[in-house]
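Below is one structure, written out as structure tokens; the observations come after it.
One protein chain is absent from this view; the other protein chains keep their places.
Here the chain labels run A and B in written order, and each chain numbers its own residues starting at 1.
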Amino acid sequence: MRYLARRALWTVVALLGVSVLIFLLVRLLPGNIVDILAGTEGQLSREQRAAVLREFGLDRSVPVQYLLWMRGMLRGDLGWSFRSGQPVAELLASRLPITIELAVLTVLAVTLIGIPLGVLASVSRSIRVKTLVQIVGLLGLSLPSFWIAVLLIIAASHLFGWLPALIFVSPWSDPWVNLQQMFLPVLSLALGLSVVVVRMTRSSMLEVLGQDFIKVARAKGLSARAVLLRHALRNALIPIVTVLGLQMGYLLGGVVITEQIFGLPGLGWTLLNGVYQRDYPVVQATVMLFAVTFVLINLAVDLLYTYLDPRIRYE
Amino acid sequence: MSEARTAPEVVALPGVVAGRPARRARVIRALGRTPVALIGAATVAAVILVALAAPVLAPHDPVAQIAKPLLPPGREYLAGTDEFGRDELSRLIYGARVSLYVGVLAVLFALGVGGTTGVVAGFRGGWVDDTAMRAMDMLLSMPPLVLAIAITAVLGPSLTNVMLAIGIVYSPTFARVARGPTLAVVQRPYIEAARAIGAPGLVIVLRHVLPNVAAPILVQATVSLSTAILTEAALSFLGLGTQPPTASWGLMLSASRQYMLIDPWIAVLPGLAIAVSVLGFNLLGDGLRDVLDPQMPSQ
Partner (left out) sequence: MARTGWDRGRGLSRRDLLAGGLALGGGLALGASARSARAQAAGAPRHGGTLVAAAEIDPISLDPHTNSNFSAMQAFDHLYESLTMYDEKTNVVPALAQSWEITNNGKTYTFKLRPNVKFHNGQTMTAEDVKYSIERVLDPKTASPWKSWLDAIKEIKVLDPLTVQMNLDAPYPLLGSFAGMRAAGIIPKGLAERENLKIKGIGTGPFKLVEYVPQDRVVYARNPDYWDKPLPYLDGMVFKVLHEENARLAALRAGQIQYAFLSAQGAAQLEGAPGIGVQKSPFAWVVLHYINVLKGPLADARVRRAMRMAVDTNEVIQKAAFGAAVPSGPVPTGYGDWYLDPKGLPYVKADVEGARKLLADAGHASGFKLEIKCSPQYPEFVATTLVIQESLKKLSIDVTVTQMEWGAFVAENAKSNRSCGREGSDVYASANTFRPDPDGYLYPYFHSKGDLNKGGCDRPYPRVDPLLVEARQSANHAERRRLYQEAQRILVEESPNWWWYAKFNIEAVTGKVRGYSQSFTGRRLFLKKTYLA
């Protein structure tokens, strides 16, 4: 329990560290909102530039800006986007559901594709099947996901003359259209990710199947399927779940390029645009959101480690 | 990165293999018997060979605009020409260099920085462990691609900075991979005993920790190498990776998007090159993992 308390403390420190890191990093980017506003054809006089800086609070010293931002954050005020003037909290709240849905659906797809294939690869006697699953599976991992995405789009429209409606529809208002819209993006991501799960399932199953308690179960006369599913898979699941958790974490981090290609207004694209537009409040708030997510997931994974291997103790 | 493929590549089962010459020989022999690992090794070797021998292999200067654009494969230009009239084959060959360059250096950086951090954290434990891992957590909190873009934007556009950015982003993964086995080893009774007698930490690390860490790190390295190639492609997609006119598969792939139906060759060939290389590294990593892990700990 002392361990948990220390972890909690360190988590707060880590989050503070992230806040400082992103605050400084974004200000290190060459150029700021003033330059973006002027563009290459327009022009801002010194007076105008000063006005802009004042409006966005950028005329104050960096530490003061940081403190003001922190104070706002603690009060739940995430600031206003430099570019759209919208409250950042509102912006993130509208983007988060899309990213969450994409992440959840992808992990679901990955589970449904990856685990059965991995189990198959682990128990199959045929070397050919095993090698084939490995190689075919790995092809999905070997192509950049943006490439897969573009190929899918072209295939869909050329071969099937189909593309879903472009304006994003939430699953609550029209689940069928929403599913169609999510289909291609999820597929392009799941193809690569499921391969990892296939491999993890396979190696984990292999390890579990080699253990004594499986031999005992077989000796007891349980059917092969019962042995496989009830005993082996259940025990093998733990590392698989770890990987799925990590994948979920990364998907929640926003899959930037996929969002851009499919025109999904998710968090990743919001963040990247914020970087391009030097929209400090958006970048800072989004990264903090990600940081909280990641830290929580990491905590869970680390605790899972102790559960996994009792030899690892934290003092 | 190519989106979410970075961290899920972490080896979740820290296998413990004590390193002894006899065992190493056995490992290599076992490797030789696995078809998957062989295919992987052969592919990797081929890619390395192509990269090293590029100036000799490539029929033309990869950045010279010498011919008509978008020619299909023909006698003079075996793979055709790209949208600028550059020889596609030469660009594919030289592209191996960039991919390997980016991959190897980025992974070496991540291995060095991240791996060391992980070992130190696992070995020292306590607040050192906490600080180090929280620092790694901080890096992990930012979506890797965006972090790489931000670093590249801050440092300036160059291939070296791209590698640095990718290396920084990959470091936490290696830290994690190194820390697990280190923790397991460090808590062994004989290690505690050795420390009690006062054996210097460095010796313990070198003698006992490193051999146990080597295997998962090696596997992770091959995997990260493959991901680095994909990451470079993603960065080039956004125009922030390789600088034109340098030939890199990622850049070629990205530029070919506009021509996919006009000239499929320049769209397919770089993709194939990436796929084959990444596949090779992954198969090699797979084979290594099969052979090295899981293993029962030996006394």
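Just so we're on the same page, a contact is a pair of C-beta atoms (placed from the backbone, for glycine too) under 8 Å apart; a residue touches a chain by one contact, two chains touch by 3 or more.
Please read all numbers here as calculations on a predicted model, not as lab measurements.
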| item | value |
| --- | --- |
| Contacting the left-out chain in the complete assembly, out of A:29, A:58 or A:237 | A:29 |
| Touch with the omitted chain, as defined above, among A:156, A:179 or A:299 | A:156 |
| Residue of A:40, A:61 or A:173 touching the missing chain in the full complex | A:40 |
| Footprint left on subunit B by the chain that the document does not show | 63-65, 69, 83-85, 149, 152-153, 157, 238-240, 243-245, 255, 257-262 |
| Interface with the undisplayed chain - residues on subunit A | 29-32, 34-45, 47-49, 51-52, 55, 81, 83-86, 91, 94, 150, 153-154, 156-158, 161-168, 260-263, 265, 269-270, 273, 275-278 |
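Assume only the chains that are shown with their structure count from here on.
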| item | value |
| --- | --- |
| Subunit A and subunit B, separation of their C-alpha mean positions in angstrom | 20 |
| Subunit A-facing residues of subunit B, complex | 2-10, 12-14, 35-36, 39, 125-126, 130-131, 134-135, 137-138, 140-146, 149-150, 153-154, 180, 183-184, 187, 226, 230, 233-234, 237-238, 250, 253-254, 257, 260-261, 271, 274-279, 282-283, 286, 289-290, 293-294 |
| Residues on subunit A engaged by subunit B in the complex (per definition of touch) | 6, 10-11, 13-14, 17-18, 21-22, 25-26, 28-30, 127, 131, 134-135, 138-139, 141-147, 150, 154, 189, 192-193, 196, 199-200, 203-204, 206-207, 210, 239, 242-243, 246-247, 249-251, 253-258, 268, 271-272, 275, 287, 290-291, 294-295, 298, 305, 309, 311-313, 315 |
